[in-house]
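Please see the structure below; I have some questions.
Note that one protein chain is taken out, while the other chains of the complex remain in position.
Take a look at chain A:
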């Protein structure tokens, strides 16, 4: 691999890497015919992001012919190459990315002002290609917004907030903080914003649903979208199936796929009827009964689930996970790195650990998420913990 990025594109590349660092600890570098793909997935596999830079993005783009090359590396070390984001535009004239297969080094050379040359030789590991399976075009709800709109919306939520819930009707979108059923409700504060459809560039709703997903990754994408000024498209279906956020222009394409909180079928019914009535009641009742009933529903949604209450003999690996998210993450990562497909099969016929939150649906090579989800919402590889491990 031998590519050269010049001028303002260096900053775009750097911003993309920084927003990928919000997702996971590793950067998957995959030079392809159709461009350079940079991907990352979080340890619990509930969030995935990919940037594809078309060959035209580069002033030179050569990839190894004959065999496909994939590697992964610590994202921190790549971030270090582009550490001073603010001055990057002013100082860096050219960035040269070159692969030395003999030495197993990926070399980033920054040609800076005043002839300063910064060379970073980074070690990498071979890896399989990282691919998420998702079909954003089949999603029922599609929105396109300028980054500013979402930035201004997200700004109202505290940095410590992990998840937001997005509900939609034909005319409006509500964004509110998600309150964990385990959290102390007396201390919980609810923040909700209502966006009218005319604030969006495109607003198409087919199913009145609410989805809950992690905010951290969304913030990561927003940083990128804001600096490039690209509009953000958002696609989602129903609770439990992923929400896809994407930015596109002629030379790059970025997609963030985030798991949403899954619903029990009983709750789902409850939820969708609720959603069909004009969703959010006035704020004061909201605190009193709506959230309560919602939370109760969430609560009971765990109990009646046969697989959750079922025999406490899930495969050893999974059973140890539920109470120890850290260990669990570790396991998933180790286990699933190179064998997503295998794991997928294994996971789908194993029982899921009881207190799961997000379904990680994207690595399913088995069935398209939509059909699978509507009939058997609990299949698919389960996420073992929310991806908050590096929230500090």
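The definition used in the following text is that a contact is a pair of C-beta atoms (placed from the backbone, for glycine too) under 8 Å apart; a residue touches a chain by one contact, two chains touch by 3 or more; residues count from 1.
By our rule, contacts and distances are computed from a predicted model.
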Ask   = The chain that is not shown, which UniProt protein name from "Ribosomal RNA-processing protein 40", "Vacuolar protein sorting-associated protein", "Cell cycle checkpoint protein RAD1" or "Yos1-like protein" does it carry?
value = "Cell cycle checkpoint protein RAD1"
Inquiry  = Touch as defined at the start, partner being the missing chain; which of A:80, A:155 or A:188 qualifies?
reply    = A:80
Note = Touching the hidden chain, out of A:118, A:148 or A:172, is A:118
Positions on chain A contacted by the hidden chain, ascending = 73-74, 76-77, 80, 83-84, 87, 91, 105, 114-123
